[in-house]
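This report refers to the structure that appears directly beneath it.
All protein chains but one are shown in place.
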Amino acid sequence: MIETAHYLIFSFTLYMIGVYCLVTKRNMIRLLLGIEILINAANFNFVSLASSIPGLIDPLAMSIVTVSIGLAASVSAVAVIIIVYAYRHYGTLDVRMLKRLKG
Amino acid sequence: MQVPYAMLQVILAPVLVAFLTVFFGKYLGKKLGWVAFGVLAYTSLLMINIGIDLWNGLGPFYEEYRWSTSLFDMKFGFLADGLSLPVALIMNMICAACALYSIHYMEHRIEQLFGKEEKGMYTVYFSIYLLFAVGLVGVALSTNLIQMYVFVELALIPSYIMIDLFGYVDRHRIAMMYFIWNHIGAAMFLVGIALAFVGTGSFEITALRNLSNASLGFWVCFFVLIGWLVKMATFGFHVWLPYAHGEHPTSIAAIIATIVGLGNYVIVRLLYGEMLESFRIFGTPLLVLAIITIIYGGFLTLAQDDFKRLYACSTISQTAYSILGIATLTTMGVAGGVFYFLSHILGKCVLFSIAGIVLCQTGIRDMRNLGGLARKMPLTATLCILGSMVLSAFPPLSGFQGEWIMFVGVFQEAGASTGFTVAIVAIFATFLTVAYTFWPILRVFFGPLAPGLENVKEAPLSMVLPLFVLMLIAFIMGIYPESVMRLIGPVVSSMAP
Partner (left out) sequence: MSLTYGFAPWLCWALPTIGSVIHFVLPKGLGRARYAAVVLFSFMSWVMALLMLSSIPTHGYEELGGFWFSLPEGASVGIGILLDSLSIILANLVAFLSFLILVYSFKYMEGEPGENRYWFFMSLFIGGMLMLILANNFIFFFIGWKIVGLCSFGLIGHYYTDDRKYWIGGPPPHPFQKPSRCGLKALLVTTFGDVALLGGIIIIYLYSGTFNYVELYETAGVWLSKMSETPGILTITTLLLLAGPFAKSAQFPFHEWLPEAMAGPTPVSALIHAATMVKAGVYFVARVLPIFYFAAWVATPAIQEALVFFVVVAAVGGFTAFLAGTQAMVALELKKALAYSTMSVIGYMMLSLGVAGMSPAALVEGFTSGIFHLINHGIFKAALFLCAGVLIHASHSIYITDMNFSSKEMKFTWAFMWIASLALIGVPPLSGFWSKDGILLSCLESGQFALFLLAALTVAVTSFYTIRFMGIMFHKGHSVEKAHGDHKGEPSILMLLPYGILAVLTVGIGLIGPWVKESIQELFKDQFYALHMISAEHSVHASVSPIAEAVPIAVSLAMIAVGALPAYRAYISHKLDVSRILKRYEILRGLHVFLWNRWYIDAFFNKVFVNSVLASREPTAKYIEGGIDLALNVGIPRIFSGINNNIRKLQTGILSVNMLYILGFMLILIIAFLVLGVL
């Protein structure tokens, strides 16, 4: 039996990979992949905690994960649209161009 | 003769009229001033009525209305006794006189700022003016601390609006500066009120004397005092006053000077009246601060070249006189201090109004460009001399009576052991007043006629007449001080331990 702690550590690792990607990568597509990894990590977290008690799967957590996967898809779609427009406006995929909200 | 709900009327009538003017103000235009004057004259009559009853020995008058019962048990109350009524009455009469004065002045100012067609601005001005008057009188008459605070802010906000809309030179910044400074003072006052509530469980002024906890009493006194010292522009906190008083429309100048001096009444009522033991420790520091303010204010006033700023800086010095009287914590000093405050606001109203008249008629504020106006404006010059006499404590006007009574208290406090040094320094500081009030008269009204002033005309009667009435009141107070002392004296004596 794999212990819940291992799953949690794995999901934490995925989370850190996602955050690492967001922190260090400049390319907007890569950031999008990073966000997807983050969402996956969160989903994984939910699922692992849902099945932490042997013999019982929490239906609420599963339904949340299902909705979350769907939302992740829409988020990616919207993000891709924003990236396309940003690329058309700035001519580059560098995320550092988008800093008009600073200050 | 008892008028029912007299004091409530005094507060509500102007508020009601202010509200109504919003609707029909546009059609009246500048005649609105007469409406404002009428209302304030009516409330003054009500208060004179109460005053006569008080003078004949009838007891202090109370009116209480239920305000809030659920969370805090607060009553909206009015108290007219020998101390609050003269203060409220004279402030109201000054407001009434300035309302009349404002008519011509604001016509000039609105034309300057907004163009001739903006009759709506008269509505703004006079309705706010009435709220202003209500705020002042309310502070004097209230019995509940929260109520007093409400009226303090009610006096503050309209004045901010007026400076912002009708002031001179950089008025937006100065209005904001005025508001922030005064609001900080009021906030300190609120902190003091909150502490008092913690200590006594009630917001009534009379409950203050039950404040048993000595250290809490000290802090209440401290915050209330600091709050009002900021509003009274004592040295260190005074920097907002030359700007605010120098740049606001002169017609409300007198009233802003009144706000500054109102702190004297509050300190007497709250700290001297109810919390004397806690307040005693502040006596000497306050005395020293007052003297520093008097001397510094005097020299600062001498340094001014701008006719309006001159009287603004003079307010710093003159308010400190009353603080000096109160800080002595002797009956004569406090009574004299209050008397002097009343006489000062009468004189200061006239002087500021004179500065406004000169500004209105000549358009010049710098005294270096003025001169010899007495031959063109004899009435104005006379009023200026009368006002200066009030400030310089020249008999037969009221300033003299207030000043010597106050100084008896100061000398009493200074004590023979120190050789009366503090008192002697203080009394010589009053010499500065004569210098800085009469020297500008020389610069502005005497001497040869400055170039460019040939076409100057005398101010219209509607501006000059109310000022003469105020000087008449000062004259009556001067030759018959009993009119005021019989009211103030017993109240102050009863406050002493």
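Lettered A and B in written order, each chain numbered from 1.
To be clear about the criterion, a residue touches a chain if its C-beta (ideal position, glycine included) is under 8 Å from a C-beta of that chain, and two chains touch if they have at least 3 such contacts.
Predicted model only: the values in this text are computed from it and were never measured.
Taking every chain of the complex into account, the chain not shown here touches A, B. Touching the missing chain, out of B:Phe76, B:Trp228, B:Phe400 or B:Phe475, is residue B:Phe400. Residue B:Arg375 is the one among B:Lys31, B:Arg66, B:His172 or B:Arg375 that touches the chain not shown. When the omitted chain is restored, the residue from B:Ile161, B:Ala207, B:Leu302 or B:Leu465 that touches it is B:Leu302. Interface note for the absent chain: among B:Gly236, B:Pro285, B:Gly363 or B:Gly452, the touching residue is B:Gly236. Although one chain is not drawn, the whole complex shows that of B:Leu54, B:Ala133, B:Ala320 or B:Met485 it is B:Met485 that touches it. Residue positions on chain B in contact with the hidden chain: 177, 236, 238-240, 242-243, 296, 299-300, 302-304, 331-332, 335, 372, 374-375, 389, 392, 394-396, 400-401, 404-405, 407-408, 411-412, 416-417, 419-420, 423-424, 427-428, 430-431, 434-435, 438-439, 442, 445-449, 480-482, 485-486, 488-490, 492-493, 496, in rising order. Although one chain is not displayed, chain A still touches it through residues 19, 22-24, 31, 95-96, 98-103.
We adopt the following convention: only the chains that are shown with their structure count from here on.
If each chain is reduced to the centroid of its CA atoms, chain A and chain B end up 67 Å from each other.
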